[in-house]
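A short worksheet on the structure shown next.
Note that one protein chain is taken out, while the other chains of the complex remain in position.
This part shows chain A:
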């Protein structure tokens, strides 16, 4: 198992390098550069040219990449070309709010999806089942931004009970209660999505398990129905769910880009958006690398959990 993890980490390294190369190529082919974004009538053309040289943007793309990569090897993600802050600091300061938003949404979403999916499978074709399936359909198919704007309209503009943007009230001290109020709407939107998707997965996985012969064996042993379901069915049904949840983590990062934008949540998603708009090359590269690391780590964690819960899976060598 230990060797397996080590090997997976080594395999991840070329993948990460590949991701940064592809990202750099796409980025340098895109029109505009950080300097172009500064163009305005007040700034003379000479100043812009000097800026270009100062940022190293006059060199060929591969030289720029190699220089970035050299710094990366020294653990240096560089400075933002717009704000001159270290990229690492920018990402770290945005990580907290995003993790808070993602974590809360994922936990609530799963806490809704697992019991509801199980109940819905046990009482297939009941009213509860139809309600759960319809609810999950809505959760998947209503777009994030639409639900977000709808919630803002109802709760912020109409009822005036929830703040429409930010993580804390401007000028206030913040504090737990304040953050909680700001969390409610973005979490509802993300949760609707997470729960919607996963109710389906849990339900179908559970339906499949309920057909299994070993459940009949468990009943023949004289186990109470609750024991049959909890000990034999649910445990087996949740294994495929682990894979899905593992994929959920990077998806939530992507999902948060739109939601953070709508609710002005000061997280990674918002930083991604603004750095792309201003062609902040070094920040984009840093964010891209972070995203790739998250995907790889999430996948690895999924595989490890898989081996832990399913005795038939053993990673040898």
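Keep this in mind: a residue touches a chain if its C-beta (ideal position, glycine included) is under 8 Å from a C-beta of that chain, and two chains touch if they have at least 3 such contacts; residues count from 1.
Just so we're on the same page, contacts and distances are computed from a predicted model.
A.B. asks: Missing chain's UniProt protein name, "Heme exporter protein D", "Peptide ABC transporter substrate-binding protein", "PPM-type phosphatase domain-containing protein" or "Acetate kinase"?
C.D. replies: "Peptide ABC transporter substrate-binding protein"
A.B. asks: Specify the residue from the set A:162, A:223 or A:304 that touches the hidden chain.
C.D. replies: A:223
A.B. asks: Which one, A:64, A:120 or A:236, makes contact with the chain that was left out?
C.D. replies: A:236
A.B. asks: Which chain A residues touch the hidden chain?
C.D. replies: Residues 125, 212-214, 216-225, 227, 231-232, 235-236, 239, 309-312 of chain A touch the chain absent from view.
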